[in-house]
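Note that one protein chain of the assembly has been removed; the remaining protein chains are unaltered in position.
Going in written order, the chains are labelled A and B, and every chain counts its residues from 1.
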Amino acid sequence: MIERNARRKLVNKAMLALTAVCTVLTVAVLFLILGFLVWNGGRSLDWNFFTRLPMPAGESGGGMANAILGSGITILIAVLIGVPIGFAGGIYLAEFGGTTLPFLVRYTADLLNGVPSIVIGIFAWTIVVVPMHRFSAWAGGFALSMMMVPIGLRSTEQFLRAVPNSLREGALALGASKTRTVLTVVVPAAKQGILTGLILGVARIAGETAPLLFTSLNNQFWSQKLNEPIATLPLMIYTHAISPYEDWHRQAWAAGLVLLALVLVANIAARWILARGVSAQRG
Amino acid sequence: MAGIAVIAAPPPSTPRDFLRRLKSGDQIAHLVTLIFAASVFLVTLLLVYELWIHSGASRAKFGLGFLFSSTWDPIAEKFGALPFIYGTVLTSFLALLISVPLGVGAAIFLAELAPARLSNACTFLVELLAAVPSVIFGLLAMFTLVPLLREYGEPFLKNTLGFLPLFQGPAYGVGYLAAGLILAIMTFPFIISISREALLAVPREQREAALALGATKWESTWQVVVPHARLGIIGSIFLALARALGETMAVTMVIGNDPGIHASLLSPGYTIAAVIANEFTEANGDVYQSALVELGLVLFFLTMIINAAARLLILLTTRKGAKQA
Partner (left out) sequence: MNRNAFGPSLLAAAGLIAAVATAPAETINAAGATFPAPIYQKWFEEFRKLHNDVQVNYQSIGSGGGIRQLTEGTVDFGASDVPMTDEQLSKITKYKVLHFPTVMGGVVPTYNIDGVSASLKFTGDTLAGIFLGTIKKWNDAALKKDNPGVNLPDKEITVVHRSDGSGTSFVWTDYLSKISPAWKSKTGAGPSVNWPVGLGGKGNEGVAGLVKQTPNSIGYVELIYVVQNKMSYGEVRNASGTFVKADFNTVSEAAAGAAKNMPDDFRVSITNAPGKNSYPIASFTWLLIPGKIDNAAKKAAIKSFLQWMLTSGQQYAGAMSYAPLPKSVVAKEEKQIAAIQ
């Protein structure tokens, strides 16, 4: 009996230690990733990277200035298309609603959210590239907007629903119309959450490469028009990483560091805003 | 809310009433937001429709046999999805084999053992891992994981387990194993985060009851808490699986790009997402291109089914948890 208890105690200690090891391993991976990127990327980051255009293959001294701007432009297009749809749709689901349509909308939004990004790329290709007969920033922006919509929709709905009914009833009691109530009372009350959703959505699409492969293609130069191919940062990382040139590898690390820094900062900022918003509401 | 609006005004009985009501801001707002919401639904339908239409030539030529054929010959225009389905499923399965024990183990630690602040901090860090873009995982895998596998990992496996066909063949570094490993790292956050939530949702009484009966902490956790949370844990696994199936960039950079079916994990292979990424811009001819779109359709349905199963499981957990509480 005592032996059995001793064994059980041993198993207890061993398994608990094992789970601690699992945790350490998984957290360590994150630090390793950050470490590698900071080490390799930090060494490669220079002024050229931010200001120069790519040089012809094999020549050094080039940069990714056009890719940084290009990413900014495609994300902007995605936000201008995707955010209004997600925001307005979220308002519908939270404030108006019904039975059938909201169910269908929620289901398909979740479906859209789960679609692999390469398939979204194929979709954008069929909708934008094929009719236009060209690769363009529009196509890339559209593909990214399709990924932005479900995120915006879900976070808008979620945070609008979290606003207590007392606020709505108060406004209505004062004679405000439904629209007025939503726009001037409910949305501002949920603004931190909605903003968080927006930031997280942008962080997610900023790093996407697959949907851009055959929509915005790539560009050696500055894009002059939005219906031309455009350079983007994640795509540059890909093409430079698989090349044989040391200089391009260097630039890929630098770009990776910049991209990761932006994504992580956005994520941390979003959570911080949310935490502040929640405590402000409680306090 | 809807109730209040209804009390405020009776429903319109004639079209003229409707138009009159439309002038009031509420109805316009309702209509506008409805249109935007409906557009989400319509766009998703459009996506499926476009995939279906653009894969027409390939579906007509190969029919269901497409899913079971392993030829991929652009010159002879004969295409089959089997090597890619095989590669996709194999790498994802490999990823789960590694990330599920590690992930569930970490989730157990974070939910049951760690003090709250440590648990929250670690979870925060792990969730940051979910935000790292795929191409960066690919970059890291190419320059750190692959050489390690080639120099140490794979020769070690060949020396110890080389009698199994799973570990035979040259040690390239790139291949199914490398892809599986990087996918494992990419799926950790989903399993840990959601499993931890599921474990935390288990009511305290369950644990206390087990401990009161004399169970050790581990026994209480493993035999009472985890089974209680199993639906949520399984849901997280499905979610991770869906993510792994659709991963493109990280896999493309380390899988070796070989459209064949190989028994050895050390061998190069291909996944659906990787072949679409590599060959889409050069697929000359209707059949070739529609074959790639058809592959996209297959991937779409695969991830749709897995995602639906995941959501159902997670929904059942929360509902079950709510019922018990």
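Here is the rule we go by: a contact is a pair of C-beta atoms (placed from the backbone, for glycine too) under 8 Å apart; a residue touches a chain by one contact, two chains touch by 3 or more.
All figures in this text were calculated on a predicted structure; none of them were measured in a lab.
K.L.:
Which of A:Val38, A:Ile242 or A:Ile268 touches the chain that is not shown?
P.N.:
That would be A:Ile242, which touches the missing chain.
K.L.:
I'm checking contacts with the chain that's been left out. Which of B:Gly103, B:Gly153, B:Gly256 or B:Gly296 qualifies?
P.N.:
B:Gly256
K.L.:
Just name the one of A:Leu32, A:Ala57, A:Leu174 or A:Val265 that touches the chain not displayed here.
P.N.:
Of the listed residues, the one touching the omitted chain is A:Ala57.
K.L.:
Could you please point out the chain B residues that touch the chain left off the display?
P.N.:
72-75, 146-147, 150, 170, 172-174, 256-258, 268, 278-279, 281-285
K.L.:
Tell me which stretches of chain A touch the chain missing from the display.
P.N.:
Touching the missing chain: residues 55-58, 73, 76-77, 80, 129, 133-135, 191, 194-195, 217-221, 223-226, 228-229, 239, 242-246.
Throughout what follows, only the chains that are shown with their structure count from here on.
K.L.:
Go ahead and note the Å separation of the Cα centroids belonging to chain A and chain B.
P.N.:
Using C-alpha averages as centres, the distance is 16 Å.
K.L.:
Please name which positions on chain A make contact with chain B in the complex.
P.N.:
Residues 8-9, 11-12, 15-16, 18-23, 25-27, 29-30, 33, 36-37, 40, 84-86, 88-89, 91-93, 95-98, 101-102, 104-105, 108-112, 114-120, 122-123, 125-127, 146, 149-150, 153, 165, 168-169, 172, 177-180, 182, 203-204, 206-210, 213-214, 217, 234, 237-238, 241-242, 249, 252-253, 256, 259-260, 263-264, 267-268, 271.
K.L.:
Under the touch definition given earlier, write down the residues of chain B that touch chain A in their complex.
P.N.:
Of all residues in chain B, those touching chain A are 1-2, 4-5, 24-26, 28-30, 32-34, 36-41, 43-47, 50-51, 53-54, 101-103, 105-106, 108-110, 113-114, 122, 124-126, 128-129, 131-140, 142-144, 185, 188, 192, 216-219, 222, 242, 245-249, 253, 273, 276-277, 280-281, 292-293, 296, 299-300, 303-304, 307, 311.
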